[in-house]
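Only one protein chain is missing from this complex, and each of the others stays in its spot.
For reference, chains read A and B in written order, and residue numbers begin at 1 within each chain.
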Amino acid sequence: MNKKIVKLKIKRRDKPDAKAYWQEFTIPYKERLNVIACLQDIQRNPTTQSGESVNPVTWDCNCLEEVCGSCTMLVNGKVRQACTALIDSLEQPVILEPMSKFPVVRDLQVDRSRMFENLKKVKAWVDIDGTHDIGEGPLMSDKVRAQRYALSECMSCGCCLEACPQFSLTNNFMGAATFSQVRLFNLHPSGSMLKEERLEAVMGEGGITDCGNAQVCVEVCPKSIPLTESIADIGRQTTLQTLKNIFMK
Amino acid sequence: MPKRKKKIIVIGGGLTGLSLAMKICERNAEVVIVSYQSLKRSHSVCAQGGINAAIDARNEGDSPENHFYDTIKGGDFLAHQPLVRDMCYQAPAIIHLMDRLGVAFNRTGEGHLEFRRFGGTLYSRTAFAGATTGQQLVYALDEQVRRFQHDGAVKTLEWHEYLGAVLDSQGVCRGAVLQDLRTNTLFTLAGDAVVLATGGPGQVYVRSTNSTVNTGAAATMAYLQGAKYGNGEFIQIHPTAIPGPDKLRLMSESARGEGGRLWVPRTVGDARPPKSIPDSGRNYFLEEKFPLFGNLVPRDVASREIHDIVYNQKLGIAGEPMVYLDLTHKSKDYLEDRLGGIIDIYKKFTGEDPKDVPMKIFPAVHYSMGGLWTDYETDGNGMIEHGSPRNQATSIPGLYAGGEADYQYHGANRLGANSLLSCIYTGLMMCRGIFTYIDNQDKSVDDTPSTTFDDAKNHWESRLNEIKAMKGGENPYQLHRDLGDIMMGNVLIVRENKKLEKTIREIEDIKTRFKDVNCVDSTDWANPTPSFINQLYCMIELSRVIAKGALMRDEFRGAHYKPEFDLKQPSKFDPHEYIDYLEKKNYGDVSEDAFPEGHLEYMKRFEANNDNWLKSTIAEYKNNKPEISYEPVDTSIVTPRPRKYD
Partner (left out) sequence: MDQRTRDQIHYLILKTHSLTGLIPVGAFLVLHFSINSLRTVGVWPYQISIDIINNLPFLMWIEVGFIIIPILFHSLVGFYIYFSGKPNPFRYNYPHNWMYTLQRISGAIIFVFLVYHLATTVVPKIWYGNIQFAAAPYLIDIMNQEFKTWDGRIIYAVGIIAATFHFSSGLWGFCVSWGLLIGRRAQRNAGYVFALFGLVLAIMGLATVLEFSLHPVGVEATQPG
């Protein structure tokens, strides 16, 4: 067999306001390569296919096992983590682009701080009295725990937002990840004490009503989080909250 | 003592950094968290199996005292005992706190916390959230910090790198030099204390279970600025990871805690598919050798056994360096519920489902027991005085360290599920002491002349400019690989002095090659290369500490295995004999026939070895190289004795 190679085509951008451009690279094939390993290879030999020496491609990554959420990018047009994108299962040339719904920092790096701002807006935390030792936490059935755990695996990677037709670079839609966190904390016995505030936070511009039910979020979620269930559940909670606001206050 | 609010700079956004920040906010001081990336993405998320606390939910008779003993024994008696004991006694409260923060810990039928077994203990002591416990703990703390952020109490500097401490003329740490990783600009930040919660140095080995940020650079920077570095040679090799070209992905010890079994085919080169090999054709090597602890022996033991079965007995799967980790005898629902997280990882990277076929695994560099030397103060009763400014203080005044970045909780080998505990424990515990330290200062950072800060900034500016101007022939990323290969070759499970000497020479070669590095990217926006070259420099320096410490420590202790110095424990030896022996020795000479044959000699060897080597290794950066000295270990609570797990 001939010496196998991997071809990559990468969309690059030197600065946020600079023009994007494409570069192609070839690297030697090895077994079990993933996209990250290819990018590392380019770092060690930053030369394009045409032999031009260039700056190494920059990207974000950390855990390389799909729990940190850093290395999200578009691989062959679809959003996913680059670490679990195995070369053997990808069509070549492998096309890498930064996510399109977040501001690009450089090359494949984007700024996802919007996601974390949204978590602040919906008060995605349990409002504890203090960290001093006041004994056990609330009792909880393992069933509720399992439901919460599934939601709590969200690593704020941004896949659901990138793929969502309602989420854009310029609007203020919160997106599936945020709604799912509202559900997560409303499911916790003490977390639910902030339930109303959380619901009010998603009952406005960019909130739950802006979801278009395309349900792409749940398809692209790498952690198989039941995002559409979360959205429907927050739909129910906000509906009930509306009724409460109108008829019971 | 300053009249304004105290201001503490926390470097690192993992478990230690976040828990400390939370505590500081609660005590109404200012805190700045500096993180290399977004807070939610720190390496702590990679911890899988769980967190230990002797709550004894299953009525097995467990207690914090047992937890303490297991931890000390697991660490081959090299850890300072009062610290470990205090940690183990705090553990239940820590779990309850994390539970209150909303961590989705698995539950019992009645809705209480569920616990599972882990290595190095016979009790079910490990609380867990599926198989992504670290992630869940980080998120819970991150949420609390976000809550304080919302209230304006925390400032976070994400995408910022710590370059070094700002030291005044007395050598007191008055702040930090930081680099904005987006704009690539440098600035200094003044603070009453700086805390390094920067994790471990797995990247020194390149391929490990660690994340890419785990270069250990921040801790090494402190070492280069004069801080003592402790027990560097004690690097934990985790027995079970998936081999891969970019990373060795951890397969949690909880797989064995939930019943997973390690085995290899009994005959050399048996190439049959694993499911078609009958039980009689399988060598469950850990269960056979350690009937008591079985697959749940501590990690150092398991890794050595795997190494032995693969390299000495040549029994690796199909001759490759791999053994089976088998879960297929467990029900699929059970596995999905308890271990879903790691099963997914294995599936995604290998295409095989561990619920159907045994996993193929091999040991990998995982954790550094060593780290920055830090101090502590006991309360005189075998616990820690929590208000003492000495706790977690490095040898540079005002510079603190905690979590994996420190050196003192795990001795020569860490028990599984103790790292999450020590990270959160140090984060929570050190807060009060830091406050006392700030209160006790005659002069505060406000009195520090601005030139001190300017000098520090200028130093780093010229250093990075120097790096940017490097235009040699060596690609820094390739050089890093080469360093990793050298370390991987000889400073791993089995260590031999001859090879270590060679390693040290090879590291010096790397150091020479470093001078010829080419800064492959010299732009000035979000350019990671100069930063990386600086980290590489640190990794080279740290590898010298690790290799030299390993070469000099002529013994076999915990993860540091030198076959040459194996004391050869007799097979029927009972560790209590050693206590007897010490007792008898107190009353005069011990006669040969008081113990089974060979045991007394062994115990004398053991005692002599402890006299020589039951010490912490201290590395200091002097004359451009690591200088090694030794410090006594606090063994005031339990008598060190031979370890035994069968």
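Here is the rule we use: a contact is a pair of C-beta atoms (placed from the backbone, for glycine too) under 8 Å apart; a residue touches a chain by one contact, two chains touch by 3 or more.
Predicted model, so just to flag it, every value in this text is computed and none were measured.
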| item | value |
| --- | --- |
| Chains on display which the left-out chain touches in the complete complex | A |
| Sole residue of A:Asp88, A:Glu117, A:Glu136 or A:Glu205 that reaches the chain not shown, by the stated touch rule | A:Glu205 |
| Residues in subunit A touching the chain absent from view | 77-78, 163, 165-166, 168, 171, 203-205, 207-216, 219-220, 226, 228-229, 231-240, 242 |
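Quick note on the criterion: only the chains that are shown with their structure count from here on.
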| item | value |
| --- | --- |
| Complex contact set, residues of subunit A against subunit B | 14-15, 30-34, 36-37, 40, 43-46, 55-56, 58, 60-70, 83-84, 86, 105-106, 109, 112-113, 116, 119-120, 123-128, 130-131, 133-142, 145-146, 148-149, 152-153, 155-156, 185, 188, 190-191 |
| Parts of subunit B lying in touch with subunit A, wherever the complex brings them together | 22-23, 26, 37-43, 45-46, 93, 96-97, 99-102, 104-112, 114, 129-130, 132, 135-136, 139-140, 143-144, 146-147, 149-150, 158, 182, 211-213, 244-247, 249-250, 337, 341, 344-345, 348-349, 428, 475, 477-478, 481, 520-521, 523, 525-529 |
